[in-house]
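Sharing a structure with you now.
With one protein chain removed, the remaining protein chains of the complex are shown where they sit.
Just so it is clear, A, B, C, D and E label the chains in written order, and each chain counts residues from 1 on its own.
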Amino acid sequence: MKTANFDDRIKRSKSLLRFAAPQMFYPLAGTFAPWCLAVAAVLTVLGLWIGFFVAPTDAQQGDVYRVIFIHVPAAWMSMFIYLVMAFWAAVGLVLNTRLSFMMAQALAPTGAMFCFVALWTGALWGRPTWGTYWVWDARLTSQLLLLFLYLGYIALTQAIDDARRADRAGAIIALVGAVNVPIIYFSVQWWNTLHQGASVSLTRAPSMASAMLWGMLVMALAAWAYTFAVVFWRVRSLILERERHTEWVGAELAAHEGRA
Amino acid sequence: MLEAEELACLKGDRLLFRGLAVRLEAGELLRVTGPNGYGKTSLLRILCGLAVPEHGAVRWRGVEVRRDRESFHRALMYSGHAAALNDLLTPLENLRFACAAAGDDPDEAACAEALGRIGLGGQIDLPARVLSQGQRRRVGLARLFLAARRPLWVLDEPFTALDVKAVADLTATLSAHCRAGGIVVLTTHQDAPFETPPRVLDLAGVAC
Amino acid sequence: MLEAEELACLKGDRLLFRGLAVRLEAGELLRVTGPNGYGKTSLLRILCGLAVPEHGAVRWRGVEVRRDRESFHRALMYSGHAAALNDLLTPLENLRFACAAAGDDPDEAACAEALGRIGLGGQIDLPARVLSQGQRRRVGLARLFLAARRPLWVLDEPFTALDVKAVADLTATLSAHCRAGGIVVLTTHQDAPFETPPRVLDLAGVAC
Amino acid sequence: MQWESWSAFWSMGGAAPFVWGSYAVTLLLVALELVLVLRRRRDTVRRLIRLRRVTAPDRDERRASKEMFE
Amino acid sequence: MLGPFFAVMRRDLLLAWRGRADVLVTLAFFVIVVCLFPFGVGAETNQLRAIAPGVLWVAALLSTLLSLHRLFAQDHADGTLEQLLLSPEPTALWVLAKIAAHWIVTGLPLVLVAPGLALLFDVGQGVLGVLTLSLALGSPILALLGAVGAALTLGLRGGGVLLALLVLPLFVPVLIFGAGAVDSELGGTGAAAHLLLLGGGLLGAIALAPFACAAALRIAME
Partner (left out) sequence: MLGPFFAVMRRDLLLAWRGRADVLVTLAFFVIVVCLFPFGVGAETNQLRAIAPGVLWVAALLSTLLSLHRLFAQDHADGTLEQLLLSPEPTALWVLAKIAAHWIVTGLPLVLVAPGLALLFDVGQGVLGVLTLSLALGSPILALLGAVGAALTLGLRGGGVLLALLVLPLFVPVLIFGAGAVDSELGGTGAAAHLLLLGGGLLGAIALAPFACAAALRIAME
């Protein structure tokens, strides 16, 4: 009885906030995820086509530079996802909404994945252009530390198996990390310029060919769409786990059983 | 004085109890009983504010304890499964620290006397590491003699590992505290020789 | 079968007991009693060969145990104050490991059955970390059902934290073991409902 | 179109291992992540359904508890 | 109000004194790590001199890290932490006391012996002061940040090393400014800017870390 009332109340309420309730968000995420993935696939094909068949060979670097079409979107995403994650952690701690913590936890693996991709592609790019896979350049280094921050967050939340504790402990470390990200960034910048002249740095071609720019942008959009899709799916599993005692999850599972 | 309403406790997948309500007035002694694993320890930790219930609230003198943690904890003395002893310190040092950490500050003589009363006169200078199981337990319980001003005592299996005489002494101390207007909540599987049979809350009754 | 002669135990500068002699034949159940800190645990550890006595010797079937440690330990099952549970493993995994480490190798079904008999049927898949105090204790005791072939059981406060029904069950198991020709040595401060009152060794009598 | 032939395309001006190494690993990781995410969802649903069957007798109680949490 | 603060401080110092070996071995670890390096990288004096400040700082950081998990672990295992959380006084207060006692016991000795070790690497006498000062300002920051990590990983499987993973990225800026102070003194730029930044970091950490730590402890005990 009461349950039904509560559900009705949520459905009737006009405010956007109602989507903060897991049982409202769950179907929404389920609807959007496949679409996002489809958009991501289309954009990827488009972006790769621009990247490989429209964009010209670079005068200085030759064809190696074509790594840029994943390198840069991945680097952008990895940084942006951390910020979003910290944002959700803060929202969770302040407003005590379960869904925020779940969002933070769903974002982390994808962020770490992009972070690793940026490092990997950068390293492979560095070998032909700089003659080495790695230099301790400020930007590369802060990217590496970002990967560690992601891994720490993931390891911590995985190691705690009480969901409530995992949420809050993870949120604290995400926030402490977020406070540190700018500090790390600037300190590394300073460290590097102190120790080493500008022998190597990420000097980009002065005028990026516009096809190149477009390719990069399209690929970045594809990465966005992909992130949405994966995070929606992941958060759906999390919601089911966390809300398994509620009636709506029971109904949801019953429906699954019926389908199976 | 101490009220709990509609308490529910969820552990992992298992709902231990729900809709649990209890109300204690000055002078009452409540014994929480129930088979192993029915949630006695969990309930006591919730009452103390060490754990947050899945649902429901605990009130002390009418104020929700989460609202005014500090004054609630000023009125509380809790003894859990673990003895809270540091193995390198002597019983005397351990006891003094326990009191100071809780915000009391008894002098050394009072602590030594409490230890003597609980039967550790001979072990006052040994490192806690070498004490026997029952002696370790006693160090923790010595705090009871120094916490008489704290009205609410919450004790999780205080009789474990104590010998027969110590059990009788402890029972007498608890009864005296209640007569003086205190409240005692305890769990135990042993039959303790209380003069008047205590009020019983059987978790087997409210278990899910 | 098990004989101890002239045992003396010195801890720090305290002589706990000396000249202690005890002799147990098949089918006997010995309850070691004494107030806290009189050396019950110390005695049991000496009998098991975990500690070396200051003086005296322990013999098993006439052979000094230090001479033939392996065959003595093949006949022994000991359960101490600590439950010997790993917090990450489930009760089933813990039990199987305990048996395998002791040199037995019961199959999974036998272990699961033993856990069911001791009342942990519902907790068989939980990590031991989340078990209640009494449930932890039970996992250790489940080994008793699988160690029937070992004649000598040495149990240090086996009733601690167990609820009333579990205490009764355990008592029955111990009696059955003795009837089948086993030997049980145990300590406890609680009154356990043995059918026939066990033989008692009171350390308060031999204490120095 | 910039490539004279498919083989020119595949050799990427001599930088084939680097370019294709990047794309291959990225593709692999993305595919892996998708598989893991979808498998996790499937496993969760299965596990919860199994759990529901096991605790079916007290489902009524669970409903009651849900009401209580509201 | 300050009762628990001093009680915790006194007890932790007493414990350190009682377990004297502990204090000595954190120090010993520092010394040994520093002394291992010549075995690993070879004994060329110029190279050793060049890497000395870095090695000393990294060693200090590792020793701090190694001693961190002991900050709350013992009290957690024996139930003392539970009792402290039931103390009516503010949690952040006694947490600060614990961290301070910990630093006095493990950080301070490092600061004191570091100049001696630097001499082994033939570091110029002029920069010894800067080295010591940078460690004196930096090591409390490490202890404060590390305490948050220690509280978060309390009682978890693999706690010790999980802790390392969590806090090392946070330690990097301290390391950079600490080792950087010595280098810029050597390079002639002067270490003032670095030291000021370290000082600012220390104040910030003192203001924030105890609260984060207190929150983490409450979460851990739930």
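The criterion applied here is as follows: a contact is a pair of C-beta atoms (placed from the backbone, for glycine too) under 8 Å apart; a residue touches a chain by one contact, two chains touch by 3 or more.
These numbers come from a predicted model, not from an experiment.
J.: Given that one chain is not shown, what are the shown chains it touches?
T.: A, C, E
J.: Please pick, from E:V25, E:A193 or E:L208, the residue that touches the omitted chain in the full complex.
T.: Reading the full complex, the residue touching the unseen chain is E:V25.
J.: So one chain is hidden, and I want to know which residue out of A:F25, A:F52, A:W125 or A:W191 touches that hidden chain in the complete assembly.
T.: Residue touching the absent chain, from the options given: A:W191.
J.: Hey, which chain A residues sit against the chain that's not shown?
T.: Residues of chain A in contact with the hidden chain: 132-137, 141, 144, 148, 151, 155, 158-159, 191-192, 195-196.
J.: In terms of residues, what is the contact footprint of the unshown chain on chain C?
T.: 48-52, 69-71, 73-74, 76, 78, 80-89, 93, 97-98, 100-103, 105
J.: So that we can see where the missing chain sits, which residues of chain E does it touch?
T.: 19, 21-22, 25-26, 28-29, 32-33, 36-37, 39-42, 47, 50-51, 53-55, 57-58, 61-62, 66-67, 69-70, 77, 157-158, 160-162, 164-165, 168-169, 171-172, 175-176, 179, 183
Here is the rule we use: only the chains that are shown with their structure count from here on.
J.: So which chain ends up in the middle if you average the CA atoms?
T.: Checking distances from each chain centre to the full centroid gives E.
J.: Two chains share more C-beta contact pairs than any other pair here; which two are they?
T.: Top-ranked chain pair by contacting C-beta pairs: A-D.
J.: Let me spell it out: compute each chain's centre from its C-alpha atoms, then which one is farthest from chain C's centre?
T.: It is A whose centre lies farthest from that of chain C.
J.: Can you work out the whole-Å distance between the CA centroids of chain A and chain C?
T.: About 56 Å, centre to centre.
J.: Need the CA-centroid distance for the pair chain A / chain D, whole Å please.
T.: Centres of chain A and chain D (C-alpha means) sit 14 Å apart.
J.: Where in chain C do residues touch at least two different other chains?
T.: Within chain C, no residue touches at least two other chains.
J.: Among the residues of chain E, which ones contact at least 2 other chains?
T.: Within chain E, residues 157, 222 contact more than one other chain.
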